[in-house]
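Got a structure here, written out as structure tokens. Questions coming.
Missing here: one protein chain of the complex. Every other protein chain is in place.
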Amino acid sequence: MRGLIRYFRRNLSLLVGSSLLLLLVVFVVTGHFVVDVEDARALSVRPLQPPSWRYPFGTDRQGRDLLAVMVAGTPLTLRIGFIAGILGVAIGTVLAFAAAYYRGWADTIIRGIADIGLTVPGLLVLIIIAVGIRGGLSVNQMALVVASLAWLNPTRTIRAQVLSLRERGYVEIARMSGMSGPAIIFFELMPNLLPYLAATLVNAVSSAILASIGLEVLGLGPIDAPTLGMTLYWVNFNAAMINGWWWWWLAPTVIIVLVFLGLFFVTVGLDEYANPRLRKSA
Amino acid sequence: MRMIDIVRRCGVFAVIVLLAASLNFFLPKLSGQDPVRTKLLQQAALGGYVHQGIDDMVKLYEKRFGLDRPLWEQYFNYLGDVARLDFNYSIANYPRTVAEMITEAIPWTIGLLSMTTLLSFVIGTLLGALLAWPRAPRWMAWLMPPLWALHAIPFFLLGLILMYLLAFQVPLLPIFGGYSVGVQPALSLAFVLDVVRHATLPALSIILVSIGGWALGMRGMMVTTMGEDYVVFAEGKGLRSLTIFLRYCLRNAILPQITALALALGQILSGAVLVEVIFGYPGIGTLLFQAIRENDHFLIQGIVFTVIVALGLATLILDLVYPLLDPRITYQRS
Partner (left out) sequence: MSAVLSVEGLRVQFDHPLGAVHAVDDVSFTLDANERLGLAGESGSGKSTMALAILRMIRPPGRITGGRVTLDGTELSALDHEAMRRLRLAGIAMVPQGSMNSLNPVMRIRDQLADAFRDHGVALSAPELHARVAELLRTVGLRPDVADLYPHELSGGMKQRACIAIAICLRPKVIIADEPTSALDVVVQRQVMETLARVQRDLGCAIILVGHDMGLMAQFVDRLGVMYAGRLVEVAPIAEIITTPRHPYTQALISSLPSLAARGTMQGIPGLAPLLRDLPSGCAFHPRCPRAEDRCRSEKPAVRTLAPSHQAACHFA
């Protein structure tokens, strides 16, 4: 424990990032005791109330208590991000190991697909998919849609990392001493990659949340779920900015900013942990 | 560059074009029913003064993409249409064609995106280079934390915040649209200024977020480059600091940045779509938003295809220009 504290003092980014995320968790957990989450549905409370003691975050035009929306919506948005991120990194890791370890045609194909896929603007492909299966996308389906592209970036970066690890001496020794391919992957490469995989995962979660919010703001999200992105969709739909209902967009904006800042600083911190040489230059 | 490399890169571009077209064709079919057909039939059932046109469209659609046709025939019909840039009529805006509407919107997006990408790349890269340079002024180090923080925020969210601060609270800049209501588009100075004023907030929200990324990447590359032997030797040659900075450090460190730019274009565009929506900027993003609202499948498909191809083209150009910057990629001599 003391070692952990000492490490946090050196790795400020990790400390800041995890504190921000912890703050969000505390907000959601205490929120569930303070407010009735059912008030996140439309027509639950008086519409368009600015923040007050009764409604600390105000209420929206359709009669949702925005505090309840935030308490209910933050975990939903995070859930989409984590499902898509974990799926993306899992698929990406398998493909990257296959490509980098066995090389040859497997590598050519996997790398080709990842490279071409990354030049295509992901949001547009997701739009086509989402439009195709329209008519009530649930939160979990949303996560799967986002996951369908979330493996591209992890595949590319993990492959590069495995390739550089592969050239190191100890892998060579393991191979010469007759270890099998999968054994080398699990016993020699994996432990060295873990911190790097963690950084890639957090990064993938962040991209997935960004993509899901993008789809939601465009009106392709789960219409009746109170996610952060759907809240922004309603903000835009009702022109809350021009009408001066500042509290409506303020709450989701602040929370989304906290989510992204938290994830970003955790990624930076994990990068630093995975690659201590960066520390000097940072 | 060798001919074969040019051919290979053009081949990748062709694959992207084909991929974009196939995506448009096959993905909507995955759901089991044909959403285009459903929407067309709905629209035809609604009736109205454009009724005749929609009825004709339904007939034509059934003939070419009807369920009785084999899939491959539908597919080749579709590819043929795409090759002629014929994306059909806009279902919601009949009798306007999709191609027409895209042509109208695309200059706005290209203008906004090329300006913001160029500005943020140049400013961010220079800033990153200076941040790594030991002779840079001390105060520059204070720029890093805010740049990092901004970099983590989505474009459109910063757009919302800027909109509130600079257009709503302090009405410095217009809040909405590409030009003032009631103004006729014309090539006059007044109109151009009006357009620039309207584009300022959307542009600012893209630039402020992007700068941090370029600065971070460039700073890392500069730190690596400054440790290279040729920089040490350049110092030993008694070159001026400015020469070493520009021609030895920056010149080499910028190469990976350009590769990164080619990869980032897609992400930048994805983000810019939402910025357009938030600001009601009359580009491709807003058009796409309307098309999604109105379930206008032909328009959505047309936009997605056009944008993917345009980005593929931009990447191809960057790829072809890159060897001019890095002589090691030039194979002519050896």
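As written, the chains take the letters A and B, and residue 1 is the first residue of each chain.
Just so we're on the same page, a residue touches a chain if its C-beta (ideal position, glycine included) is under 8 Å from a C-beta of that chain, and two chains touch if they have at least 3 such contacts.
If you're wondering where the values come from, they're calculated on a predicted model, not measured in any experiment.
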item: For the chain not depicted, the shown chains it touches; value: B
item: Residue of B:R8, B:K63, B:R96 or B:R251 in touch with the missing chain, whole complex considered; value: B:R251
item: In chain B, positions touching the absent partner; value: 134, 228-230, 232-240, 243, 247-248, 251-252, 255, 325-328, 333-334
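Criterion: only the chains that are shown with their structure count from here on.
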item: Residues on chain A engaged by chain B in the complex (per definition of touch); value: 115-116, 118-125, 127-129, 131-134, 210-211, 213-214, 217-220, 232, 236, 241-242, 244, 246, 249, 253, 256-257, 260-261, 263-265, 268, 278, 281
item: Residues of chain B defined as touching chain A within the complex; value: 12, 15-16, 19-20, 23-24, 27-31, 35, 132, 148-149, 151-154, 156-157, 160-161, 163-164, 168, 175-176, 219-220, 223, 262-263, 265-267, 269-271, 273-274, 277-278, 288-289, 292-293, 295, 297, 300-301, 303-304, 307-308, 311-312, 315
